[in-house]
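All protein chains but one are shown in place.
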Amino acid sequence: MIIELRGVWFAYPGSRRHVLRGVHMRVEGGRVVMIEGPNGAGKTTLLKVLALLYRPVKGVVLVDGDDYWSLDPRTQLSLRRRVVYVHERPILLRGSVLENVALGLKLRGVPGAISGALETLRAMGLEYLAERKWRELSAGEAQLVSIARAVAVQPELLLLDEPMAHLDEDRRELLVEILRELKSRGVGIVVASHWPQDELLRIGIDRVVRVVGGEVRAL
Amino acid sequence: MNIVEEVLEITLRSLVVSGTATLLASAWSLPLAYILAKPGRLRSLMASILEALVGIPTVLLGLALYMLFSRSGILGFLHLLYTVRAIVVGQAILITPLIAVTACRVLKSARESFEEMALALGADDLQAMAIALREALPGITSSVVMGFSRAVGELGIALMLGGNIRGTTRVLTTAIALSVSMGEYELALYLGGILVAISVLVSLTVRLLKGVQGL
Partner (left out) sequence: MAERFEEKYNHVRFEFIAVGTGRALKLAERGDVCAVFVHAPSLEEAYAEKGVIVGGRIFAYNYFVIVGPSSDPAGVRGAKSAAEAFSRIYRAGEGGRALFVSRGDNSGTHVRELSIWRLAGLDPHGRPWYKEAGQGMAETLVMTNEMMAYTLSDISTFLSLKKRGRLPNLEVLYSGGEELINIYSAYLVESCGGAERMYAEKFIEFVAGPEGQEIIASYGEEEFGRPLFSPAASRLQELKALWEKLAGAQG
């Protein structure tokens, strides 16, 4: 899967300030892109545009060559389901970890969502969290759970917003392992981070992109 | 009818009147809250106006409605004045801004976080909305309970539109006012105690239900 932004400008509804200005960018399966930049520069917004959640006010979003925003809603939905964006701050529903991780599968009407979720947790070494309630989790655990939730639906593109934020050293290691595995399976990964990237380098970063004042520069 | 029976009758009436008013108000306030939770300058303005109306003095609203329902008023033909129906309508109007505004805040925050998360995970618009609504449920319930508390504890509307008539429109608050006006402070305090107890009990009951539902 390839998502390409061409000349994308974005401003929030009702605002005249453009958060993204004339962005050109390309992400694809099997490649890892790092987006870095100061806070407020537009990293999150950029991720959301790539995740097909935000519509640009100017410019084109191409998904495998098609102009996404001029497609019909059904097609948009099926395309969007292949891309998952994970928020910086974990947003979990009331319920158990298992139920949360199964959410993506449930939304897609996949039978056996719960067992699928359990599988994912096991593969990530997190099955000990399965029965815990959403509010019993530490910040780091919640973050891993929200990532597990994304991984469970087997996306072709995974967009992570500051995934290391609440993780301690061990968990960062775990995440790196998971992302390496995903990359080797052909999943495209985009990570926005303003953290030191040392650990992330071990995933194997193919491109680093810097966002400053809404403008994107390749490095 | 002895005093205990009368107090029971008044208490029951307070519960039924304010309870009905709360259900009525919720029926139109919650959809309104949902509409106002979407972004937009006009919606924002409306929300601000409603926010200002939350604290409207009950006497003022009571007077305005009185002039409408009175024999010489536009809606006089409905013969609502000095009946419990008038109090129900009046209280429902009173608590509408409160329920709408607080539910709106809950819905707004729920939509901003849960709706977006759901969409990012591959939900369609309907699924995302359903998830946001389900997560907003505890907050909305609190909203409604708050509305009930305001209704059951208000005086101005019950007095002006109901008339505090013994046996038909006397409720806890108007009975308290009457007791005070007669200098019967002890009785007034007992009735006040019942009123507070009701509010607390309702709050606790809702909390219990939320716990049971895993909310």
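In this document, chain identifiers A and B correspond to the written order of the chains, with residue numbering beginning at 1 in each.
Here is the rule we use: contacts are C-beta pairs under 8 Å (C-beta built on N, C-alpha and C of every residue); 3 or more make two chains touch, one makes a residue touch a chain.
Keep in mind that this is a model prediction, so the values were computed, not measured.
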item	value
Partner chains on view for the chain not depicted	B
Identified contact with the non-displayed chain, of B:55, B:183 or B:211	B:183
Selected from B:50, B:117, B:145 or B:159 as touching the chain missing from the view	B:159
Touch residues of chain B, complete complex, unshown partner	1, 70-72, 81-82, 159, 163-168, 170, 174-175, 177-178, 180-185
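Just so it is clear, only the chains that are shown with their structure count from here on.
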item	value
Gap in Å, rounded to a whole number, between the CA centres of chain B and chain A	43
Touching residues (chain side chain A, partner chain B) in the complex	13-14, 48, 51, 53, 77, 80-81, 84-87, 91, 93-95, 103-104, 107-108, 149-150, 153
Complex interface listing, chain B residues touching chain A	39-41, 113-114, 116-124, 127, 131, 134-135, 214-215
